[in-house]
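Only one protein chain is missing from this complex, and each of the others stays in its spot.
Letters A, B and C name the chains as they come in the text, with residue numbers starting at 1 for each one.
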């Protein structure tokens, strides 16, 4: 089966596009919001106002499109690069900033928001996503669906395999989105696996598999939406491979010049998802420079407010180190807590 | 692609069988030798002359056929059920007995024999098989090939996945044989995985995949032979799924009546590999009751000699517990060694 | 065997074995809380390789008690996800020696989740695993990895030493708001029968217990080593020497107060465990004594443990590896000299 695409890099729509203009605007705004934050985050990091940060430039459609397929009832399970998906699913911007400042308040996501924390140890989130999906069967009136992200590199871990196998065996309502962005730090996908069509793994597990143009927000959204609907209907898990590209460095500490030809990255940058969306919206008379400028003003205001909120968070107290190890301080934690000035 | 089969359960050969009568006799004798030992091992275990033992009844063709595809230069990597494969690759019978008696001498396989130890922690042998296969590239005039076994249950472990992925990335000269015998202790293959065609995983990894009738020794031998040849020629790994059935209990401690309909096991027993081989050989005039009786006498004599040899092994000395922890006794081991009466 | 398979809950007059007590605890927990789920390799139809979950699937259905694929990281990871979704997962790992593939989930997540998310998420989950030697199991089936688990802050480690304690502690572990490893000594599964109260009851986690008071030497032990120490104490008593046997029961968080109190009274400490000696959990007990009770010690601390080698896969000599009363008594003599 071919790669799912609705909007070409040039902005042409081949055939019918089953999204309303309103939906397209919503998708574009969410993607643009993510892009705005990502660009500013890199700057903030350089200014020392953010810690090490993994940019997602170029991957906005893969993340936002998939996240848009969820309702508030559904859970989103990110790796560490899914800031765009997390924002789209409702993580407040101030919280995102605090998180990337490594501030304790950044780690406590809001109660009620169905979002697991960002995951640093690669692939370990996927078994959790499967368990969480099964839990919905016991609890929810209408079971929730879980959408979990992972990178191309992450597919090499044993946990990826175990999670997909468990999901298939239990027909769990979970959607796995692999963002195949070509790189795992310096390792290209061709050195990561023997068959770079990650979607081909689905057959072996006995689950649905789809490869989509991950830079086409219509494709990622519609594909995820279908997969979520199937999961909700009890038809089991789906593996979505979203083909995209890591235009930016791995993190703000990385220098990709050491291991790749940056001309290749620039070529891929031309295929990034926002321009083509603007073109489609423009053709429908639904977007123009004025609206773009207005959006930017909104986003700037939102960012400034979030920064102010984040800046106002009190400094971490040393005693916080031993809090939340157990539900209550154990005897060793209590001693430590006192030594650390806890009161 | 269909399941590879040359000899039907009824002993009919459909089409051409590219094995000489001599080869077939060799294969039959090796399989019959394994069967003979397996049957006697179960009895010996009941008599207390062997420890817990995992029978391989019904899986002789899957193990022996695959092992016959190797030369002495090649390595065989077993799990814990591959006694038949190990015997075929040259493990002395007395050693097999000592091993299943948990006698220290049983654990030290002969120098020069290219056989890794039996593996108890499931699937952990497969990454070793890949590394061992790569090592041959650096060392051997002509690289050795590694043939590694695993069960259907074992495919669920992360190590299975990591090993296959590594093998594909490095185009390692390794052949993976999954004995799909329907069960992992009490868990049937349908509860172990979402798609019971294990062979379908090969596509995802980007390696060759073949499903064979694991009870047809001609099919397992010829398929493994081809896979070994491809590996030797630098064409990379193969995943062979050998469809067979665990007729016997999981081990001599297991009672399959607790979890399966033994009528099903009896049905599968009718498809076991030796009868059909005898029929083919009989039709070619290469086997008869006299030869069978003669073979049994030979095997009985071999077994008695091996038992005598095993019985003659001196009892394990307590101090052996701390020997071979390091190349030399460390200070803690030395103290322990002395406490244990080492001299 | 078939009869036991059908009726793991023993005749009340005869008492229960430890494996029956575990089964009973699971049945009670499944019965009183819909959120409790029991799963692992072969725990469903077959009822587990030791029959600890025997009959539970038939009684509570496949939704509550189910088999998993053969993948330990997947099992523990699945449990974490279930806990995040509001369930009370009770996972079985078939043998503690096969817990190792799941250690990433343990060390990266089980103990960290509450801490990392500042209390937003917690993992009320139990992982049960049979551990330890003494019954001629195959290679790697006799491992004792409690010392590794006890290095994961945020995880509790509980090791029962009798049928009654097993039931009450397992029920407490299932009710606990934090993740608990529950290690069941294979050697004890059927070695002893004991009257065990019916229905729900729970012992407090985090408390060591003096199972035999004495004044001469404190023996610190847990799980399968408790019966070994009690036997040693019996022998010593015949010679008029009263050994105090302290069952640590919860290794993490350790009940340091009870340990110190005992050693301060007796002035002598022998620590008994079956894992390899170096780096094992007994080192932590010795360290606490060296830190807090040194002025009360009248003799060096002695550890009686597995030798610094893997548990011997050649089982004919395993009784030379696993501490027994003879070795404990030799240590007692040493500290009394």
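Following the convention adopted for this analysis, a contact is a pair of C-beta atoms (placed from the backbone, for glycine too) under 8 Å apart; a residue touches a chain by one contact, two chains touch by 3 or more.
Here the structure is a predicted model, which is why all the values come from computation and not from measurement.
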item: Touch with the omitted chain, as defined above, among A:153, A:173, A:206 or A:236; value: A:153
item: Listed residues C:135, C:210 or C:286, member touching the removed chain; value: C:286
item: Touching the absent chain when the full complex is considered, from A:46, A:191 or A:266; value: A:191
item: Touching the absent chain when the full complex is considered, from C:124, C:147, C:179 or C:206; value: C:147
item: Sole contact to the chain not displayed, among B:19, B:87, B:325 or B:340; value: B:325
item: Of C:88, C:116 or C:212, the one touching the omitted chain in the full complex; value: C:116
item: Those residues of chain B which, in the complete complex, touch the missing chain; value: 75, 104-105, 107-109, 111, 116-117, 121, 124, 126-139, 158-159, 162-163, 165-166, 169, 320, 323-327, 330-333
item: Interface with the undisplayed chain - residues on chain C; value: 73, 97, 100-101, 103-104, 106-108, 111-112, 115-116, 139-140, 145, 147-148, 150-151, 153-154, 252-254, 275-276, 278-284, 286-287, 289-292, 294-295, 297, 299-303, 308-310, 313
item: Touch residues of chain A, complete complex, unshown partner; value: 51-52, 80, 102-104, 106-107, 120-122, 153-154, 156-159, 184-187, 191-193, 255, 258-259, 315-318, 320-322, 325, 330, 332-333, 336, 340
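One rule holds for everything that comes next: only the chains that are shown with their structure count from here on.
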item: Contact-richer chain pair [A-C vs B-C]; value: A-C
item: Chain A-chain B separation of Cα centroids, rounded to whole Å; value: 45
item: Inter-centroid spacing, chain C versus chain A (mean Cα positions, whole Å); value: 40
item: Chain C residues counted as touching two or more neighbouring chains; value: 69, 71, 73-74, 101
item: Chain B, residues touching no fewer than two other chains; value: 156-159, 191-193
